[in-house]
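The complex appears here minus one protein chain, its other protein chains still in place.
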Amino acid sequence: MQIETTHRVNYSEVDQMGVVYHANYLVWLDVARCELLRQAGMSYKELEAERGFFLAVSEVRLRYKRAARYDDLLRVRCWVREVGSRKVAFGYAVEHAERNELLATAVVELMSLSREFTPARLPAEVSQMLPVIPDPVRVD
Amino acid sequence: MQIETTHRVNYSEVDQMGVVYHANYLVWLDVARCELLRQAGMSYKELEAERGFFLAVSEVRLRYKRAARYDDLLRVRCWVREVGSRKVAFGYAVEHAERNELLATAVVELMSLSREFTPARLPAEVSQMLPVIPDPVRVD
Amino acid sequence: MQIETTHRVNYSEVDQMGVVYHANYLVWLDVARCELLRQAGMSYKELEAERGFFLAVSEVRLRYKRAARYDDLLRVRCWVREVGSRKVAFGYAVEHAERNELLATAVVELMSLSREFTPARLPAEVSQMLPVIPDPVRVD
Partner (left out) sequence: MQIETTHRVNYSEVDQMGVVYHANYLVWLDVARCELLRQAGMSYKELEAERGFFLAVSEVRLRYKRAARYDDLLRVRCWVREVGSRKVAFGYAVEHAERNELLATAVVELMSLSREFTPARLPAEVSQMLPVIPDPVRVD
């Protein structure tokens, strides 16, 4: 399973070089990750509110290959790379939606936390809903 | 009482016109407001954590007069304009610290909320610590 | 003419009160304003790149009425309030898309600038494409 979201670059995201400031990619990855959870059958909002289960980012690796510019329409592809007892790793490819160019790749690892923000095992129902696939794009 | 904070414009704040993106000013105003509270004898963190007392922004008016640019050193002046039973209004002047130019003026009104996020009276100890002064700079 | 955009609140936009941090609304308004220009027949990107014509925010008034929360789906309505020789004012209503509640109203004024960032008259072709309508929602 691999999901896709789209995002049109807005003016707040672009810096004085005329390209997207690098920190903004992390927000798009977050949006894509939540969409993957939603399509897998659970919204992250419900995980937090109803199960008292949190996912906190523990590691980020991002490679920027080509710049994105104001008003560009982007596609973010997201998939599950690894599911451990206490963590999940997602892979990402950010592409220019019209030119089909790869702009960036990323890996984001999240730790599973309890309501008290201590490390906790991923509930089995959750890890079963997260189907690991081989990387469709090289991200390492 | 009027307080001052300084801020050096960073790369994330500047857009492709080469000037600070307008939404960023609101963060600087927030930082200055918290510094005023701190200098008045209470940190906003303690107000939230220990008294269960919250201030939520209910209104913002901002006038942009001159642009701020990357690496500019800015001065934000902040004062209390009005204290009501359930709200406080702060006035602001954002200046270029080296050229002493006025870049923007602002008014931000906040409502007092209880721990349940319902409107609540400003505690007397708090409103007494917030000395209203006449606007040192025209902000309306 | 009045346009609508939608936005799902993401995790980066929410603060520790569990509600959207107030500065983020300005980005949504910007996105809606650019969409209005696009639907009126000109993209802001082209205005900048091809005509050397810039719109810089000169004034912002925002009233926050109800909080928006993580994962809420919002609707931003945007219209033209005034067109002058050198400035344009847009009106906005931010609504909860599912509950149809009004969350915030806003007015944003922009100045027309030349490629040298000096005040410039709005080109007639541009001002003709911006149809002023009476405020559908009270924003003052």
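Labels A, B and C are assigned to the chains in the order they are written; within every chain, residues are numbered from 1.
Criterion: contacts are C-beta pairs under 8 Å (C-beta built on N, C-alpha and C of every residue); 3 or more make two chains touch, one makes a residue touch a chain.
This structure is a prediction, so every number in the text was calculated from the model and none was measured.
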Candidates C:14, C:29 or C:139 - the one touching the absent chain: C:14
From A:62, A:83, A:102 or A:132, residue that would touch the chain that is not displayed: A:62
Touching residues on chain A - with respect to the absent chain: 17, 19, 22-24, 26-27, 30, 54, 56-64, 67, 117
Missing-partner contacts on chain C, residue numbers: 11-12, 14-18, 21, 23, 70
Hidden partner chain, residues of chain B it touches: 8, 10-12, 26-27, 30-31, 34, 43-45, 70-71
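Basically, only the chains that are shown with their structure count from here on.
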Farthest chain (mean CA position) relative to chain A: B
Averaged-CA centre spacing for the pair chain C and chain A, given as whole angstrom: 28
Distance from the mean Cα position of chain C to that of chain B, given in whole angstrom: 23
Multi-partner residues of chain A (each touching 2 or more other chains): 11-12, 70
